[in-house]
Each structure stands twice: as C-alpha cells, then as structure tokens.
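Yeah, one chain of the complex is gone here, protein chain that is, but the others are all in their spots.
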Amino acid sequence: MNDSMYAQWLALACGAFLLAGVLVLWRRDLAAIVRLFALQGVALGAMVVVLGLRQGSVHLVAVAVGVGALRAGLLPYLMRRALDTPPPGNGTAGEEARETRPLVNVATSLLAAAVLALVAYAVSQPIVRLSPGPATQAVPVALTVLLVGFFVLVTRRRALSQVVGFLLIDNAITATAFLTTSGVPLVVELGVSLDVLLAVLVLQVLTTRMRAAFGGTDLGELRELHD
Amino acid sequence: MSLWRKIRKTGRVAEPAPERPTGEAPPEAAELRGSVQFRHVDAGSCNGCEVEIGSAFGPVHDAERYGARLVASPRHADALLVTGPVTRNMEVPLRRTYEAVPQPRLVIAVGDCARDCGVFAGAYGVAGAVSDVVPVDAEVPGCPPEPEAIVAALRRLTGR
Amino acid sequence: MNVPGTLLTVALGLCLATALLAPAVPARIRPALSGLGTAAAGAVGAAAGGAAMAGHAWSAWLPDLLPLAGVRLALDPLGGLFVAVTGGVAVCAGVYGIGYARHGLSGRVVQATLPLFVASMLLVPAAASVSTLLVAWELMAITSLLLVLAEHGRRTAVGGAGLWYAVMTHLGLIAILAGLAGLAAGAHGEAFDQLRAAHLPPLARDAVFLATFAGFASKAGVVPLHAWLPRAHPEAPSHVSALMSAAMVNMGVYGIARVGLDLLRGSSEGGAPAWWWLLVLAAGGVSAMYGILQAAVSADLKRLLGYSTTENMGLVLMGLGAAGFFATRGAPRLAALALVAALLHVVNHAAFKTLLFQAAGSVLYATGTRDLDVLGGLRARMPYTTALFAIGALAASALPPGNGFVSEWLLLQSLVHAIPASGVAGAVALPLAVGVVALSAGLAVATFVKAFGVGFLARPRSPEADRAVESPPSMLGGMGLAALCCAALALGPTVIVPGLARAVGTLLPGAAPATGPVSGPVSGPAMETVTLHLSGIAGTMSPLLIAAAVVAAIILLAGAVRMLAARGRRVARLWDCGVGPMSARMQYTATSFAEPLQRVFDDVLRPETDVDVTPKQESAYLVERIRFHALVPDRIERRLYGPVLAAVDAVGRRARALANGSVHRYLAYGFWTLTGLLILLAVIP
C-alpha cells in the first residue's frame, strides 16, 4: 500500500465516519439513527483495517474485525431489539419510533454541528503538530464526532438517541486511540468494549423500566421524579 | 428496499394500447399534434365521472401515454374536460374558465349530465347542459362513461 | 496649491456660500439654490477626490483657523476615494432635493444645513490631525441631527429618532475622542504624520484600537451599535437619508481603515494583533446577517433600506477585517484584494443606496406612506421611478449585471483563496465568512424582490397608492444620475479599480504593485480589457461580457419566439378560478411574503404575533372580526439597550433625590465638595 493510496483510503474511511456521525443529527427516525450508527461502526472498522494494512499487522486487522463486529453488529442489534419491543398498553409506537421534538431543532443542530467541526479542528491542532501524518491529521474528525455525540446526549429526548449519543462518544474515543497511537492493546480495547456493552445493557433495562413506568422514553419526564 | 421489490414484482400494469379510435377530430385538434393539456371543470357533477376520469389517467388506462395531461391552470390548457350539468353557481365560472383558455381551445363534455343534463334535466338549480354555456367539440356518453370511452375521446384530440 | 487642494477649497467655499445665501433668498427659490449649490459643490468635491485618487497628493496647514492646533488637511488616495464618493452622492441628493423640498422642506434651517452637512463630510476624510477630524466629525453629527429633525413637526416618531441619534452619535464621538487622544498623547503630537511614527505599548495600542473601532463602528451602523440607524434613516427627509446612508456611514469605515491600518502603523511594528481584524470580521459578519434578516422581514420601505445599509457596511467590514487579517498573516496580495473588494463595495453601495433611498422618497412623496403592505401598482402610475428602483434593487441584491455583484464577487474571491495562507484561525473563520456572505446575499435577493415586487408591481393596495403620480423632473434627474453611476460601475469596474488600488497602496504599503492587485487593462485581445483578472490567484470574471451575453440571449430568444409564434397577444381577465373579481387585498403583502423567512429564522427574530378573535354575540362559532397583529422587534436593541436604558433611568431617579429644592442643601453640597477636595489634596503627597 503506497503513501497516496493509504492517505486516500484513510481519508475516505474518516469521511464516512464523520458523515455517519453528523447525519445522526439530521434523522428523526430512531431506526434510521441506529442504521447510521451501524454504518459508523463499519467505517471505524475500515479505518482500523487500513491502519493495520499499512503497518502490516495482522493483529490490528483482527482487532478491526472485532471492533467492526461489535460496533456494526452487536450494538445495533441490541438497539434494534429495544426499538422493536412494543410499548406496553395501547401503542404510541409512532411517537416512540421518532425523535419528534428535540430540545434544539434539527436545522439549528446541523448548523451547530458545522461549528463544532470547525472548533474541533482548531483545538486539535496542537495534537496534530506533535507528529504530522495522515493518521494524526484525522484526529479532528474523531474529535468532531465526540462533540457531536455529546451534543446528541444533551439535546435529544429519547433514551435510545441518548444511547446513540453515548456510543458516538465511545466510537470517537476509540478512533482517536487508533489514530494517535496506531492501536491500543487488545486487552484494553476489549475492556472498554465490555464497559460499553454493560452500559448499553443497563440503559436498555432502564428504557424498558421507564416504558413500564411512564409509557414512554422521553427523558424529560424523569424530572417528575424530582418534583 | 421493500418498495423496490414491489415495483419489480408489479411490473407494468398499463394495459396494451387499444386500436386508435376512428371518427373525425375537431378541426382545432389538428394544430395540437400529439399534445393536449386538459383542465378539468366540475360544473355540478355527482363525482361519478370524476372517478372515471381519475381512472382514465391512472396506471391501467394511462391516458398520458397518448399525450394527454391534466394541468392546474386553464392558461396551460388546450381543452376543458367538463363534467356534470351546469349548475347556476357554475355557469359564470365555466364561461370564464373557457375564456381563460388560450386559442385554439376545445371543450369535451364528459358524461350524460354534461351532454343533456341527464336525470337532473329541468331541476331548479341547473342552468342547462354544457353546450348551452360554452361550445362543445366532443362528447363522451355514459353515466358514468367507461374509462375506455374517455380515453378514446382524448385520443381523438391528441391524434395518437 | 495643486489640483485636489484647489478643487476641495472651491467645493467647501461653494457649500459655505450656499449655506449663507440660502436663508436670505425667498422660500420659493430657496430649494433650487440650495440644491444646485450642493450639487455643484458635490461635483467639484468629487473631482477633487478623483484627482487625489489619481495620485495627486495634497496637504495644508492653516494655523489660524482653529485655536491651539490649527487645521491640518491632506488628501491622499484613500481620503480622496471617500471625498469622491461623498461628492457623487451630494450631486444626486442636491438635484433630487430641489423637487423633494416642495413638500414643506423649504425652511431656512434645513436648506442652509444641507450644504454644511455635505461640507462636513468632505472635510472628515480630508482631515490630517486629530483636532481637525474631531471638529469635522462633530460638525457632521450636528448638521445631520438638524436634518434628521427636519420633519419633527409632522410625525412624532421623528423626535424619538433624533434623541436616539443624538445620544449614540455623541457617545461614539466620545469613544473616538478618547481613543485618538490616547494615541496623540503617546505620539506627542496630534498631526497624523506624528501619529504614524508613534510607538505605543501593546496594551495602549489595543485600547486605542478598540475605542476608535467602537466609535467608528457606531457611525457605520454596525451591530450592536446600530440602534440609531433604523430609526434615524427612515425619519429623515429622503435626500438626507440618501446622504446619510450612502455617504455618512462610509465615514465609519474610513475611520476604522485609517486608524487601524494607517495611524497605528508605527505602534504595530511587526504586525498588528490578528484578533483586531478577526473582531472586525466578526462584527461585519454579525452586522451583515442581522441587518439583512431584519430588512427581509421589515414592511417599512425606508426602514428596510436602513437595515440593508447595516448589512452592506457589515460586508465592507468583512472585507476590511479580512484585509487586515491577511496582512498580519503575511499575505499582502490577498490583503490588497480584500481591501479593494471592501472599497469597491463602499462605492457600489453609495451608488445604489442613493438611488434606492431617493426612489423610496419619491414613493413617500407621491403616496404619503412607506408601508409596503399598502403600496403596489406603482408600475403603471410611476413608471420611471419603478424602473429606477428596479435598477437599484438589482444592484442591492448582488445579482449580475448589477454593480453589487462585482464587489461581492471580489470579496468572495479574497475569502475563498486564503485558506493556505491563514492558519488555524483563518481555516475556522473563512468558511463561516463565506457562508455568511452567501446567506446575506441570498436574503438580500429575497428582501429586494419583496421591496420591488410588492411595493411597485401588481395592483395598488390602498387609495393612496392608487392616486400616486410620477415625481417632478428634478427628483427623477437625481435618481437618474445615481442610476447612471450604478450602470457605469456595473459594466466598467475595471476603470475605477486602479484608483482603488492606489488607495489600497496607502494603507498596505508594499502590498500592492503599481498596477494594483486587480490589474484592469492589460495588453491582449480586446476581450481582456473588460475582464477582472486577479493577479496571484486564478480568477476571472467579466461583468460587461455577462451583461452583453444575457442581453444578446434575451434578444435572440425574443426574436425566435416572435418568428415561431402563430398568434398575437391577448389581454385577458386575471385567472381568478372563475369566481372573482379578485380584490387588491387578496394579493400577497410584504408581511405575507416574508412569512416563510420569518418562520425559518424564528429562533433569531422572535416575532411577536397576536391573534384576536371576536365572536358574534349569537354564537361562539361565528366570527365577527379577526385582528392579526405581528411585530418583529429588534431583539438586540431590546436585550442590550433595554437594561442599559433602565439602569440610566434608575440612576437618574435616584439622583433626583439629591435635588430636593432646598437652597441650603445645594450650598452644603458645594461646601462638602470643597472640604473634601482640600483634604484630598492634603493627603496626596
């Protein structure tokens, strides 16, 4: 794999990674959001595969396959299941399957994402300058996805979109790790992924419980517990 | 994806085009040469004819393949497709719609009511048949007319 | 004394003579005298500015004219540009004012102040010392205030507008005074040449820049210091609005450019801090967006034009900020290009805004209203005014073949090509800047389609609009002159660009080659002379060719259609779905036209709507009357100025408790102050 090919493929993978991240803000349909998340998992896997091929490391490619399977396969599958579980009682399924009224409207969040991308670029310059290269130069992409994930976490109402926001942050951290150090030890990655899995399971249980208690997953309604 | 599958499974639903209808076309139609835009005017119909017109322009009969098209403004139209007996309230609007169509213009009276007021003849709210208000160039009999008949009348105008 | 000096002196003398003569002649011929005098002074002034731009520098020191420092005047290409623009606007406004003044504006004060206002605006860019600049600035403020108040007897809103303007313009003056005084103190002298050589410490330098920027920006109507502009410009008589909006606001731009790029040159050896210019860029961007957004939803024709001025000054400041920023990044060619774009936009804006305000004035003159919601149908009643407004609107919406397009094109070119040179800050700021310019251009299109389409086309929406008649020839003449300038600028920008390049050279020495960054006439095929070539970057565009091509295509198509068509045109009844007749009230109004935009930018504008349904007595379901009330408040004004005004009010009320009318108490205040001062003097070593 020569230099320009490597740079280009890496850029493509990063571009897809970024695109899937910001498009989460665009879609209202929760099923589509989950699909986008799966796509991002694929892009992340592809990114690591490119890195692995570049370094000629079979180990890294194996990790990539694992990461891809987890992010693009297992987690979306779990979320799909949470989504498909019919809500108890006479269904407000249409309400449930969509992010109807985010705290910040869609057009504004898209513009906010644009600004976040530029901010991410500006603040990550010191990191890039440490060791300029195609991989490090893509760190702003990961940082953008991280900020966008945080933004999703802050502004979306449905528990499932919040899970996706959380997972976006996780994807971004993983991507940063691979891009800066060209690979974390397998054990660490496994540990982190297990943590995430656990978090998703907890959130899923929480979602189910919330549905049972409130008949919906609008997190705004949790405030009632406080009052 | 499911829509894609459906499209593939359904395939073509338009029926094969029947023979070109015979019978002479109004002289103005010669200038249109294969393209006639219609503005539909409901002058007081029971909506039976509308259903049939809808079906004539639907996928099965597909009147559009002969160069006929429904449009939103009489300025874009070459011909009026008038249904129903002309009620008193619609008499002036129908005349004005006819006036609004640029030359050369044609009128098709669709259905028995439009031709001779049908069962509504002599009713207190009816001003007369379409031909009493604007000059009619072609008529489609029936109550309601079959879509095939409507399509045949349209084809006589488009000449295709 | 050389050419520009003589001409400028003649222009100022003409102004003074007109101002002295005007009160003396009978009211019947006073507007004609004042208008012609102003126009003549403007023409001579424009010639002076043009001569200065052509490279004839001039300077003079008149030690006896003002006590202490005397008057210092100088004309360099930059000052010349602004003098020329002011002169040009004054010609149009003077001619126009002859007819416009028939509407009860022939009073002594107004007619004598008009030439003085022009004189002050010719003096500001020619001032070459701090005291001269400030005196001219104050003269400009006072004369313009008098002119704004000209119609205060007729409308109550005028008084409020005058108060806002008076307060804000003087606060601006104080800021400028503080800034320039600080600079002069550091330079040990107040002539501009001494200021240029001064070396200020960085902190003082930043303070000087910020103070002067605030003062000049408030004159330019930059958000958030724009609050006076949408009040004062609509309420002033229209030719005064034109002068203010097309010439006076430019002085703010001139001040920022002069101080930031020229006078602080010595203090910023090794480059001014980049954040100055990013601040200017940001202020420009915010003004452009906010100004055009307010203009887009405004239904008052002159208020719309006022907000559009804020937008255009914002665009100019974006160019200026970009130029300063590129200069600090060591990209002199780009800096020069951005500055040329900014200055060209100043000229273009002056031309089309003069035209638009005058046309709006004609509408006001003919119908007595500026409310777009009740206008309409003027195309048939005021055909020339309509056509002239169309030319101005085309220019203002930055579409080819209008002149606004050329300068926005240059601005975009300078922003687009700067990424490699401008580092991280540029990489973040420039794409956003391009987005802002683009959105403001798009919204400007919407704004002026609304102003022209609703205000002038279709059928009149009120009896006043129905009764409108065409304006008198002098007003048409004033507008026609402005329209000619627009057309000339639109088709031949390559002619004035060398002059602008010289002005740029005075601000960015070493940046601009002798022919300028945008070299116009270069040797080659004939086509090349009308094409804008950017040196250093590959970008070309020919406004003349585009206009010619569009006209040719239209003629070609019209011919082809006429050849192929078989039938003649028929005048028909409007298609009203057969029921009709459609009343004029069924037309879209300006408010309804802007509704989608208002809804899209709901979060920014926060419109206040109020629907009031009165049901019939018999049943709650039958409606007697529906009242719809919509208001788009200036949010920045409300959020920023509201608290400040409230605080001032509170302080004032508290202060009133001090003055309770007792003479003894007042004397006691004096006594305590005196004692306190003596103690203070004793304590301080």
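By letter and in written order, the chains are A, B and C; residue numbering begins at 1 in each of them.
Throughout what follows, a contact is a pair of C-beta atoms (placed from the backbone, for glycine too) under 8 Å apart; a residue touches a chain by one contact, two chains touch by 3 or more.
In this text, contacts and distances are computed from a predicted model.
Engineer: Mind telling me which option in "Peptide/nickel transport system permease protein", "Formate hydrogenlyase HycD", "ABC transporter ATP-binding protein" or "Sarcosine oxidase subunit gamma" is what UniProt lists for the chain we can't see?
Structural biologist: UniProt protein name of the non-displayed chain: "Formate hydrogenlyase HycD".
Engineer: As a test of the contact rule: which chains in view would the missing one touch?
Structural biologist: Taken over the complete structure, the missing chain's partners among displayed chains are A, B, C.
Engineer: Hey, which of C:L68, C:L203 or C:L574 is the one touching the hidden chain?
Structural biologist: C:L574
Engineer: Which is it among C:T540, C:T609 or C:T675 that touches the chain not included here?
Structural biologist: For the chain that is not drawn, the touching residue is C:T540.
Engineer: Using the document's definition of touch, tell me which of C:G107, C:P224 or C:G435 contacts the absent chain.
Structural biologist: Only one listed residue reaches the unshown chain, and that is C:G435.
Engineer: Pick out which of C:S144, C:T212, C:Q294 or C:S397 touches the chain that's been left out of the picture.
Structural biologist: In the full complex, the listed residue that touches the missing chain is C:S397.
Engineer: Just the residue numbers, please: which parts of subunit B touch the chain that's not shown?
Structural biologist: 3-4, 7, 10-14, 17, 31-37, 59, 62, 64-67, 69-73, 75-76, 78, 100, 102-104
Engineer: Even though one chain is hidden, which residues of subunit C still touch it in the full complex?
Structural biologist: 296, 376-377, 379-380, 397-400, 405, 409, 412-413, 415-417, 419, 427, 431, 434-435, 437-439, 441-443, 445-446, 449-450, 452-454, 457-459, 527, 531, 537-542, 545-546, 549-551, 553-554, 556-558, 561, 564-576, 582, 584, 586-588, 592-597, 599-600
Engineer: Against the chain that's been left off, what residues of subunit A make contact? List them.
Structural biologist: 4, 7-12, 14-16, 18-19, 22-23, 26, 106-108, 110-111, 113-114, 117-118, 121, 133-134, 137-138, 140-141
Definition applied: only the chains that are shown with their structure count from here on.
Engineer: Just curious, how far off is subunit B from subunit A if you go by their C-alpha centres, in Å?
Structural biologist: 56
Engineer: For subunit B and subunit C, what's the span in angstrom between their mean Cα positions?
Structural biologist: Once rounded, the distance between the two centres reads 59 Å.
Engineer: So which stretches of subunit B touch two or more other chains?
Structural biologist: In subunit B, nothing touches at least two other chains.
Engineer: Residue numbers of subunit C touching subunit A in their complex, please.
Structural biologist: 424-425, 427-428, 431-432, 600, 603
Engineer: Could you pull out which subunit A residues touch subunit C in their complex?
Structural biologist: My answer: residues 105, 107-108, 115, 118-119, 121-122, 125.
Engineer: Within their complex, state which residues of subunit C touch subunit B.
Structural biologist: Per the stated touch rule, the residues are 567, 570, 572-573, 575-580.
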